[in-house]
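Other chains dropped; remaining ones untouched in position.
Chain nomenclature is as follows: A, B and C, assigned in order of appearance, with residue numbering initiated at 1 for each chain independently.
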Amino acid sequence: MSCIGVVDTTFARVDMGSVAVEELKNLLPHAVVKRITVPGIKNTVWGALRLIKDGCDAVIVLGWVGPTQVDKYSYLATSIGLIQLQIATGALVLDVTVHEEEGGGDEKKLKEIAIDRARKHAWNLAQLLTEGLEKYAGKGLRQGYPHAGEIL
Amino acid sequence: MSCIGVVDTTFARVDMGSVAVEELKNLLPHAVVKRITVPGIKNTVWGALRLIKDGCDAVIVLGWVGPTQVDKYSYLATSIGLIQLQIATGALVLDVTVHEEEGGGDEKKLKEIAIDRARKHAWNLAQLLTEGLEKYAGKGLRQGYPHAGEIL
Amino acid sequence: MSCIGVVDTTFARVDMGSVAVEELKNLLPHAVVKRITVPGIKNTVWGALRLIKDGCDAVIVLGWVGPTQVDKYSYLATSIGLIQLQIATGALVLDVTVHEEEGGGDEKKLKEIAIDRARKHAWNLAQLLTEGLEKYAGKGLRQGYPHAGEIL
């Protein structure tokens, strides 16, 4: 198994990168995990590209997005870029973002969302690389919030 | 005939993937149908790419989109990516999405929309690969809703 | 002269494809006109790509766009894709769209807009392939509406 990359930012207010690294090491004990930290969300594409060039064929990107409309355009540009990167390289890039307004002004809640989301998406990455996610299809899984569940 | 791919998500609250697989097998009994499930809509491009690399030259993607503005930007990024994937590979990728607000708060209705849309787009895919859709041009066909019909 | 492609949709409520085919045959009697119908606007990029691979170096795409914000994002993704397709292939792709709200609720008017627009853009395509449009530069030409005219 080649390496798994973790990209995070100095803009984030929670160290999601360390959460993801720890979780990936638990779930995939034989994998090599490489990490790079970049300033903000728009730089994560370059960070992921560097890790892919460094031998990683799966990368988890942990972005933190401000609350303004300009921040949302940055989110959109980054999302487009991370998708293009996958088309260009074939690598899997799991794109995880926390949006500052999600906390509703409650920093503690925001931190919990960030940690839960990083951890659950690390699990998603591990599943995609091993057993797959087919048995959870249509189950309404959520990260950072309780699962919505399947409509019965 | 090479394989047909089905990509769906664990974020979805209805198992549209199984609906599409069943319908495709009915309509194209000689086709090989391969399926992959990914976490959310933005990961469907990687899923479709993997199935294309696996030999599929037509893929149906079943996305589920949340109701917020951030969700709509994710929809936009994914739509751009799935189109780029077609330009890059030449494969046909039918991009099917259900938007959570379509149910108007009624989960049963939302499920009906999701199933109808998955089934009708599976039919669209089968038609494109066999007889074509030329005789339905301008007929105001809809998926998930009643047909709007041609303006006479 | 190689072939000219026409792409239209089953989502459209007016058969703009037939209008364009007829007009192109009148204007360019020696051209081969090929047509493909796809489900909706986001599938037109694949349709145009297929016709380009089939030998067409000019394609007219006739899209029909719903009135919601999600429809407009689909319009945006498609517009970006059709432009990318031109960069990737060098082919001319004339991107024609009718937006359902243009009729102001009057279906007859909407149909007139659709037919006028398809016909005038078929003329634009023929001009681009023959004499060019330089003598109409800055003249405020419109399709589907009366010409706005040059500001004098």
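Brief remarks on what is shown
FYI, a residue touches a chain if its C-beta (ideal position, glycine included) is under 8 Å from a C-beta of that chain, and two chains touch if they have at least 3 such contacts.
This is a predicted model, so every value here is computed, not measured.
Depicted are 3 of the identical subunits; the complete assembly encoded in this structure file consists of 5 such copies.
The rule we apply is simple: only the chains that are shown with their structure count from here on.
Among the other chains, A has the CA centre that is most remote from the centre of chain C. When the CA atoms of chain B are superposed on chain C, the rotation angle comes to 70 degrees, reported as a multiple of 5. Chain A and chain C, compared by their mean Cα positions, are separated by 40 Å.
A straight line joining the Cα centres of chain A and chain B is 24 Å long. Multi-chain contact residues of chain A (touching two or more other chains): none found. For chain C in complex with chain B, the residues that touch the partner chain are 8-18, 35-39, 42-43, 45-46, 49, 53, 69-70, 73-74, 76-78, 80-81, 84-85, 88, 107-108, 110-111.
Partner chain C is touched in their complex by these residues of chain B: 65, 72, 75-76, 79-80, 82-84, 86-87, 90, 92-95, 99, 121, 124, 128, 132-134, 136-143, 148-151.
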